[in-house]
Structures are given as structure tokens and as C-alpha cells.
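Apart from one protein chain that is not included, each protein chain of the complex appears where it belongs.
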Amino acid sequence: MASHEDFERTRRLSREIAAPLSDADASLQPMPDASPAKWHLAHTSWFFETFVLRDFVPGYRCDPDFAFLFNSYYEGEGARHPRTRRGMISRPSLDAILTWRDSVDAAMLSALPDLPSAARTLVGLGLAHEGQHQELMLMDMLATFAENPLVPAVWPRSGEGGSNGEAPAPGSLRHPGGVVSIGAGPQGGFSFDAERPAHAILLQPFELADRPVSNGEWLRFIAAGGYEQPLLWLSDGWDWRRREDVEAPLYWRRSDEGEWQRFGLDGLRPIDAAAPVCHISYYEADAFARWAGARLPREGEWEAIATGREAAGDNLLDVAGPVAPRPGGGLFGDVWEWTMSAFLPYPGFMPDAGTVGEYNGKFMVSQMVLKGGSCATPRGHVFAHSRNFFYPHQRWQFAGLRLARDA
Amino acid sequence: MASHEDFERTRRLSREIAAPLSDADASLQPMPDASPAKWHLAHTSWFFETFVLRDFVPGYRCDPDFAFLFNSYYEGEGARHPRTRRGMISRPSLDAILTWRDSVDAAMLSALPDLPSAARTLVGLGLAHEGQHQELMLMDMLATFAENPLVPAVWPRSGEGGSNGEAPAPGSLRHPGGVVSIGAGPQGGFSFDAERPAHAILLQPFELADRPVSNGEWLRFIAAGGYEQPLLWLSDGWDWRRREDVEAPLYWRRSDEGEWQRFGLDGLRPIDAAAPVCHISYYEADAFARWAGARLPREGEWEAIATGREAAGDNLLDVAGPVAPRPGGGLFGDVWEWTMSAFLPYPGFMPDAGTVGEYNGKFMVSQMVLKGGSCATPRGHVFAHSRNFFYPHQRWQFAGLRLARDA
Amino acid sequence: MASHEDFERTRRLSREIAAPLSDADASLQPMPDASPAKWHLAHTSWFFETFVLRDFVPGYRCDPDFAFLFNSYYEGEGARHPRTRRGMISRPSLDAILTWRDSVDAAMLSALPDLPSAARTLVGLGLAHEGQHQELMLMDMLATFAENPLVPAVWPRSGEGGSNGEAPAPGSLRHPGGVVSIGAGPQGGFSFDAERPAHAILLQPFELADRPVSNGEWLRFIAAGGYEQPLLWLSDGWDWRRREDVEAPLYWRRSDEGEWQRFGLDGLRPIDAAAPVCHISYYEADAFARWAGARLPREGEWEAIATGREAAGDNLLDVAGPVAPRPGGGLFGDVWEWTMSAFLPYPGFMPDAGTVGEYNGKFMVSQMVLKGGSCATPRGHVFAHSRNFFYPHQRWQFAGLRLARDA
Partner (left out) sequence: MASHEDFERTRRLSREIAAPLSDADASLQPMPDASPAKWHLAHTSWFFETFVLRDFVPGYRCDPDFAFLFNSYYEGEGARHPRTRRGMISRPSLDAILTWRDSVDAAMLSALPDLPSAARTLVGLGLAHEGQHQELMLMDMLATFAENPLVPAVWPRSGEGGSNGEAPAPGSLRHPGGVVSIGAGPQGGFSFDAERPAHAILLQPFELADRPVSNGEWLRFIAAGGYEQPLLWLSDGWDWRRREDVEAPLYWRRSDEGEWQRFGLDGLRPIDAAAPVCHISYYEADAFARWAGARLPREGEWEAIATGREAAGDNLLDVAGPVAPRPGGGLFGDVWEWTMSAFLPYPGFMPDAGTVGEYNGKFMVSQMVLKGGSCATPRGHVFAHSRNFFYPHQRWQFAGLRLARDA
């Protein structure tokens, strides 16, 4: 159950992430998939106001304008502002939203001690929800600043560029196959409904690499013409690659001297060969794996290996700051890793009760599962059972890949 | 191994399906997903010419124009005519294509006795391929004539309309769960690479209805407002429904008196309440199942039930003629049935060798598996292990659904 | 007033133009702007059936299906088939349409002697209308066959290619300016409502070239980088050029050896340097004129020069056959010539009475006037007062340009 301290820590981190942003920075929407930072700060507050304060605190009055503007996609909560126009809302200002945010926090902190159990569960969900939006906020900030030809650095860093070396050759984690249990049970940390119930599956023997694919390996894929060989690609992937004229991960650019660089929240910087490759689509991940004579892991395989291990210590988001995968993390937690599993209901899946049941279940088609958390995932918010999901073409999330092979 | 007789029977059926078509009928392309009938007649011949005659019959000369026009999607076979412009080819005419077809057949029949084993395997694949294109040809003919406001009937039928009754209440087929084997092994009938290898999976207990959902049941879903309640729908499905203004299965229309009718290759006719509902998207199937308090089957569940049973006797395509699902078939074979499984590689999947390896593997993303065959599937071309696949929004295939439940 | 003979000659020419077409050839629609040849044959018959037979011949019964399918754009005539789907109508067949056409002709010829004056005026309009559709049919046939990678020739020609020489240097036709009368008066040949009334305008002194710009001159424009210099282009034109990746007139292609060729109804042939350039947009015409230090003529200037002269003898369409501008015609009649005048109502413009008043008036925005007739315009259908009109980006009409200068 979420404590006072959990609540305050989570709510504070959102503000810290937004701290370097001007009102204008926080108001832009670079594409329909992304939202203004201001919107994230408001939507996460709307979540508590709607599902906790409105429903469990007698006499609490919600702001109907804010409810209209900051409901994301909950049909059960009625009419809402169209997602594609979120970048048209200069008013309320960032300050006005932060003020509202404070008032929601005050009401929440005052209400917390007396909330019934159902409400406390929703508080826990709200904090996990806010953790996801912290990552989304970082993704969307990056997408926003990447639109600016002046390549502004949100968190400038001192001169050190990438590490100079390559990542060490990857080792192999073998699994004998057999019946394993995946999914979240009643014990263990927080879980979303889509991660439940725990259930048995049957695996064939396989092996996983002990680290994600690195930028250095990706540079070799580019140099080998990986982006030009249709036989390496899924049909949809090849169409996408040609239509969008893709020739490198998102946010990679060639300098005038022809060197690849990458734009991040710390500005435009050289490629760090040792760090995990990031901001790739499922199509690219799949093509790389085929080129490498391997394949992507299935979600159950990934989870069978990861269960009992901790997400990496170094890389997961702790304090806001330059967010980019770094070399040498733990087993996972540097980049979300595409799996070859579609995001579908587990056997026995039951959506959470009430409107929050729209949280995950209605997205269970056409998306792929990613595992492992990233350098933009708040520390403590990722587990072996965590399931993230994106469409195959999406790249603005901090996503990379790990190779798998049949044993 | 394909016999002389198999070859002739399959090739003849394609021509019989096209027999009622004029040159113009056979040249139209109603949408990018569909192809002109003429194109199917040519493409299936190109398949034999390219993968058998060219590669295994010394001295055989292919027509490069035809190779350019009638290669569907094989990157390994070089440049080809864009799919979206297949309806722009009035020349070569239907007659010219049939003449070419005859010459390919003659060459094939002459070559058959002496073909090496690898080539004979490709002949078998070519016949299975042609069986799929026979169904596609029927789908595309229906899509073409459905565009014509005069609702022409390709195969007019005498006056009898739909049966007057409702389908009997469905029974239940229970399965205790446990480890089962699915997929095609070395024994049994023909299989595509995507259906191999046979492998063990672990199922939870479940039950399936013993017949697909009927038109009568679908009419009740419509009457209950199923198309207007967002909470029944997947998020993508609801967006699709609103964007496309969908309110009934494809090819259903309201008469001036407000009665639902359906257009088929036998013209515009009343809805037969007892027949399986057909021409629905995955989104609609999923919404219906949710409304009914059930879910769609997983492909492994479906196969576990179907294994050891035959596809239905009455409904599978035998001779060309009015194609529409009829009530009272066997366990399956009336309509392709959407499953809740994504079309992904089986553990150990290996694409066929050579260019034909593009047949299935490169489509393994964003599509859902359908099982069971339809009234437009040639008799003998469907097995418990058969996997068909379409995108969730597609409806021009003969697709319905069967309900499943956790036990 | 239209005679029996006029009627028969015009109706016959339409059939002759369509004579080389198969049913499939006549059913395709290559783009929304174009229509199937079959549709033109039907629509021109619908015009007589609707505006003459239905309204003036007691007891005549129209076919409501044909009225729905073959009404082009007359809101006053009720619901109609969407223009963009005209290529989806394989039935009625070409033969069925020709049979219907014959029946309309028979009814018309029988009715002609007794028609009242208002009806006879509509017959004249119907024949002028059919002349326009003969040209449209040729334009649309060309657009259709240009889609076919096999470059079929509708009217094959013997081996002679283009003339070998260049056109002689153009001479200059000077005009002193002053008040002139343009537009069609009650005398003279047929006129459309948009060409009336005759009215006085005031011109500044100017001069026109005595022939259109030639292919040879256009090749020099290409060689000089005319398609790459934004300062030569209108802003909309430059956007269009880049978006569509235009680098030559429509139907021009480079051979494998890098030579420009042009596709026509006589197949793929070398460029004839002496012939007028054809199939260019207004944007291209305007850019060429600027490059040449000249401008396009105004419609009044063009008409002031052309009045009292005949359209060219050699080039206007007489019998159906290879249609392409040839060198050495008269003053005009080789290619429609873009003017810098927008298609707007003349002072005192009154649309024709009744539904046929939709013929021209409702198109009087955003289009530019072209003058002079082309090699695809039926002989006798073009006058100094004729006004044709297209959108600036359109190129499938037989359009070129003539240079003008302020004196």
C-alpha cells in the first residue's frame, strides 16, 4: 500500500522532471502520439482527483474544465479533448497547472490516512500510473526538443562524450525449457492487471544474450547495408522503412563530416559504441536479429530468465537528468527490449474493476510486448513481470533489443 | 506429392470460378487489398512458371513482362508492378492470360513426370497456393461486384431466400487443458511452413461453442446497440468503427423498408438468421464476444478441439457457385474463425528455402490467426493445423467467430 | 441548328474513337479526374436522353439505373454515382452501353424533325457537349494506357518517328491595344454560355508569338535546369513540382539510354523537336515563360489576335487516329494554350436556363482559361471565342503554351 512518503516522492519527481521547462516548452505537442509535459503533469493529477478524491472524499469538487482537458482515453469518464489537439492549450499555463497540482496533493495527503482499502489500491495504481507518465514525459520532451533545429540541451552535460570503447562480446544465458510460471501473482510488488494472473507456460530450450545489442553493433548493421536489404525485413517493416526513409535509429543524425550523432535530452552528442542501441522500432529490431542469425525473445522466455533478478542498478531513472542508456548496467533496465510476443491477454485476464479497467485491456491488439525498463523508467517501477507495449513502428520510447536463439 | 490429376483439378477449378466473368469484370481492382480475377489467374501461373519451369526445366523461357506484372510480393524475384495499380492493366486481356495459362499447364504436365523431388514439393506448394488464390479470387470478385450499384449476381439463384428459422442454441465443447501438440508434423496432409513444426503447448481448461455465431445472434447484437457502446470495443476497434462509420458486417445493407440484407455472389438477398455471420473484422468479433460475456478462442485451443475432426462436408468449396456460409455445416468449414492469437512464428519456425520462403514469414506481425476454412475454401485445403491471417480491420475474407470461455 | 447529319456525324465519331477498345480497356479509370471510355459513351447518351427525350418526347421512358450511373455532376438531376468510383462498373458492359446508345440515337433521330426550338437548342448543346467528351475520351484513354507498363499503342503507326528538325524561329504578332470586343455574340457559330456575352475590353499594346512553344525549346528549358530553379516558379507551382517530383511534361520518360521519349496513343516514341510541347501544367507554362523573359497571354489578347482566323486545318481531330500535336499547323489548333486569365464570368454572364445551367458556371473559380483547341478537339468545335478551363496542376489535357510580351 502506498505510503505518504511514496506519494510525495513520486509526485515530486514529476515536478523535478519538468523543472527545466518553460511554459512554452511544456505546452508543445510534437506528434499525436506524444503529449505536452504540462498535460502529463495535469493528467496524473486528474487521475487522483477523479478516481480517488471524487469517488472517495465526500464533498470534494472537481473542475469540469480540467476533467474535459485532461482525461486521456477513458470512455467511461465521458467527453474529452481530442488527443491530437493537446498542443493547442496554452491556457491554463504551466503555473496554473502546478498550482492545481498542489491543491490535489494537499487534498490527497489529507485524505490518505482515512481512505478505504479500495481507494488505497487506486492510489497505488495512480502512483504506478504516474511513474509511467514520468517516462512518457521524458519521451515526449525528447520528441519535442528534437523538432527544434537549434538542438537545445535540457540537461547540458560537461564535455565527456561517449565511452571510447566497444561493449564486450555478449555472453549467453541458457534455459532448458519446460514448464515455467510467468505473470504477477498476489505476492511481489505492484502489478498492472495486464500482468496477471500468474500462469504456467511451456517453453522450448533457448538462450538469451546477457546484454542488449550495442550502438557499435548497430553501426555495423548499418555499414553492412542492413537498411537496404528487403529480405531482412518484415513486409510491413520494409514498407515502413521506405515510406519514412529510415536509415538509422530515431534521433540519429549525420554530422556535416558524415559521422553519426544522436540527439538526447543532453543535446547532440557522439554515438557511444558501448551503450545499448535505443529508439528503434520493432521492425528494425526484427531485421537486426535476422541479420545476426538470431531472433527476438518471447516474453515468457525473457521473464523466465529475469525472474529472481533485479532491474539494473545504475541506469533506471532516479533523479531527473540527462537520460540516455549507458553502457554497463545490470541484466536489464537500460532500454526496453522488444519481444516477439504480441500484447494479448494472459489466460484468465480480468481487467480492473471500474473505469480504470480501460487502463490496459482495450489496447490488446496490434502491439508488441517490451520487457525490462529503461533509463527513463523510474527506479522501482520495473519488474520481471512488467509488460510494456508499443506498435511495431513506434520509436520514441527508449527501446532496444536483446538477441535470442533456439538452443 | 501432387499427381497429374491433382494438378489438373486445381487448375480447372480456377478457370471455373472465373467462368462467369467478362474481360472487364476480371480486370477491376476494388481496393488495394484485392486483385483483379485476371491477375489471380496469371499470378498462379507465374508461380509455376517461375519456381518450377524456369528453375527445373532446361530451356524453358519465361515472359519478362508477365514476370513483372504478376509477381505478387517476392523481393527475391526483383522489380514488380505496384500492387495498388493492378486494376490498371486492361491488356493483356483475360483471353490472352488464359492462353498463357494453357501454355504453362501444358509445359507443367509435360514436365511433371520427370521433376526432381525438390520441384515436386514446389508443385505441391503451388497447388496449395492456387487453392488460396481461388478463395482470394472469390473474395475479390465479391468486393468488386459490391461496388456496383446495380448489385449484379455472378451466380443467380432461384427464389429461395434464407432459411426461416434461427440456428439451434449452441452446445459446448470442453477441454481439460494440459499439454497438447499443435502444428503440422511430417505426417498428415500438406502444410505451409508457418504451420510447422509440431510443438507442445500448455493449455488452461476451456470450452468452445460447437458452432460459429449466427446472423440471428448478430442481429441481436446490433439491436442491443453493440456498435454504439465504446466500452465493448478495443480502442483501435472503436476508432476504426467511428472512422469508417461501421454499423453492420461488410456487405450488409438496409433495404428501403429498413430490413438488413446482404450482398453476395448470388446478389442481394435477405439475411439468413441460421447461417454463420460472415465478413466481420477482428474488432467486431472481439466486441461481440465481450458483449456475450465470452472471448475468442486461442489458436492452440481451437486446434486442440479440431484435431482429429474433419472440416465440414457441406460448405467447403467444391464447384464454383453461390458462395455464402450456409447453416448446418460440420464443426468448421463455414467461415474462417478469428482467434485471439497473433500470427507469429511457432517455436522452431524455419521459412521454406529459397524465394518461396517469403510466402508467410515476412507477414508475421500485426495480423491475427483465423482457423477453420470457409465456404470459399477449396475442399481438401483446410486442416486443423491451417493458419490463415488477416489484419484486425479486414473484412472482405469470409470470416466469422466462435465463442470461447475459461472453464 | 443541329441537322440530322450533324447528329449522326458527331455520334459516329464517338464510336470510332472507342473502336479499338476492349470492354476492359473501356472500363478502367486511371485517376479521379478521368473517366472510363464506356462512361463517356454512356454519359453523352444520358445527356440527350435526359435533357431532350425525357423532357420533350412524350412517353419516353428513361432507365433510372443509367441515370444514376451516368449523370456527371448535375445536382439538379439528383443522386448519382460518385465520380471516384466510375472505374468500378464492369456491368453494364461496353456492348450493353453501345446498344443503349443505339436506342437513344434512334429515338433522337425520330424525334429531331418535330422538336421545338428550345429542344433543338439543347440538341446543339448536346452535340457540342459530345465534342468535348470526345476530347476527354482521348485524354482519358491516354491516361489509362499510360498506366500500363507494357506501353500499348491504341493506334500503332508505321516506323516514322518525329521530324528530325527543329521548328523555325517564331515570328511575332503585334497588337496596338485599345478597345476590342471579345466573347460570343448572337451571330457566329455555337457558343457555350460561359463564352457570352460579347463585350468590350481595353487592352494595352502587346505581341504574341505566331506559334506555340516547341518540344525542342522545352528540351532546352530542361537542360538549363528550369525544373530546379525555384525563382522561376510560382510558389504553388514549386510546391507542386517538388511534391510530385516533376521533371518533364506528363507522359515523357527517359529511355535506358537517357533519351526523352513520349508516350501517346500511338505508343512510346521519340520526342519530335518541331512539334508543340504538350501535357504541361499551368505552373510549368508560367515557369517557362518567365525563363524565356516573356509571359503567358491574357485571354482577351489571345482572342483579339485570333478573331477572324480559322483554327488550324491539319491538326484538329477529324478521324480517330494517332493523336499527338504535329509541327506546322495553322495559328492555333495544335494544343490548348494556357492563358494567364482565370476562368471567371464575363460581365453580364447568364447561365443557360434549367439544369444545363450547371454546365459551366459552377466551375468559375480556381481554374485558368485555355484557348485554341488541340489535335484532340473535333474539327469544327473550336472558335476564337472558345474558353476551355483546367486547374493549374492538371496536365492530362493536350495543353501547351504560346509566349506573349508587353509591347
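Some observations on this one:
The letters A, B and C name the chains in turn, as written, and every chain counts its residues from 1.
Everything that follows uses one rule, which is that a contact is a pair of C-beta atoms (placed from the backbone, for glycine too) under 8 Å apart; a residue touches a chain by one contact, two chains touch by 3 or more.
Small disclaimer: the values here were computed from a predicted structure and weren't measured.
Displayed chains that the missing chain touches over the full complex: A, C (touch as defined at the top).
When the whole complex is considered, the residue among A:A24, A:A106 or A:A353 that touches the unshown chain is A:A24.
Note on the undisplayed chain: of the listed residues A:A19, A:C62 or A:M88, the one touching it is A:M88.
Touch with the chain omitted from the figure is made, among C:D236, C:E259 or C:D318, by C:D236.
Touching the chain that is not shown, out of C:R120, C:H199 or C:R379: C:H199 (per the contact rule at the top). Residues of chain A that touch the chain left out of view are 22-28, 30, 65, 68-69, 81, 85, 87-94, 144, 147-150, 152. Contacts to the hidden chain, counted on chain C, fall at residues 73, 75-76, 179, 199-202, 204, 230-231, 233-238, 282-283, 286, 295, 340-342, 344-345, 347-348, 358, 362-366, 368, 392, 406.
Please note the rule applied: only the chains that are shown with their structure count from here on.
The central chain here, found by comparing per-chain C-alpha centres with the mean of all protein C-alpha atoms, is B. Centroids built from CA atoms put chain C at 58 Å from chain A. Distance from the chain B centre to the chain C centre is 45 Å, each centre being the mean of its Cα atoms.
The distance from the centre of chain A to the centre of chain B, each centre being the mean of the chain's C-alpha atoms, comes to 37 Å. Among the residues of chain B, none is in touch with two or more other chains.
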